[in-house]
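The complex appears here without one of its protein chains, the remainder shown in place.
Moving on to chain A:
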Amino acid sequence: MDLELSDSLQNVIDDLSENFTDSLVNVYQSTGDTFVQIEAEAVADICQYLFDEHRFIYLSDLFGSDNFTSEDRFEVYYNLISLRDRERLFLKACLPEENPELDSVTDVWKSASWLEREVYDMFGIKFRNHPDFRRIFMPEDYNYHPMRKEFPLLGIPGSIELPSTTPDTE
């Protein structure tokens, strides 16, 4: 597929394919957005590289997705912004169904902290070397990851202990 890339993005892709030949899986465009699929092991390195060399200094978003397939079930997306070149670039890493784990990018962008916690909370994807790794929306006592496709829309009855509504009798 032919890609229509701006000069600066072309430059980024060229640099990436030169320096991370083995880690670069695919580059594709969808409705005008550019997605770079990379190996999960290389995420932290590539993010650091983009931060240093191409000034992607702002992490706009980080989110997960569940494909519900046996291979490459989970995906984690990084929505990066270069204020200098006024470009937006998406990185994407695929993870297996069993024990999905990724390196945390909190060393590169501190803002990844809560976003990674959200991905963990909703999909159960673990992030290594995260400074404060907890759930963010659901309580710690909760045993499920609600955004996974097998989780029912109506929730699981009795899965969450609700506080007593009667006042203490002490």
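In this text, contacts are C-beta pairs under 8 Å (C-beta built on N, C-alpha and C of every residue); 3 or more make two chains touch, one makes a residue touch a chain; residues count from 1.
Following the convention adopted for this analysis, contacts and distances are computed from a predicted model.
One chain of the assembly is not displayed; among "Thioredoxin family protein", "Binding-protein-dependent transport systems inner membrane component", "Carbohydrate ABC transporter permease" or "NADH-quinone oxidoreductase subunit D", its UniProt protein name is "NADH-quinone oxidoreductase subunit D". Of A:L9, A:V27, A:L59 or A:I125, it is A:L59 that touches the chain left out of the display.
Touching residues on chain A toward the chain that is not drawn are 30-33, 35, 57-61, 63, 65-66, 77, 79, 81, 83, 86, 88, 90, 109-115, 118, 122, 132, 134-141, 146-147, 151, 153, 161-164.
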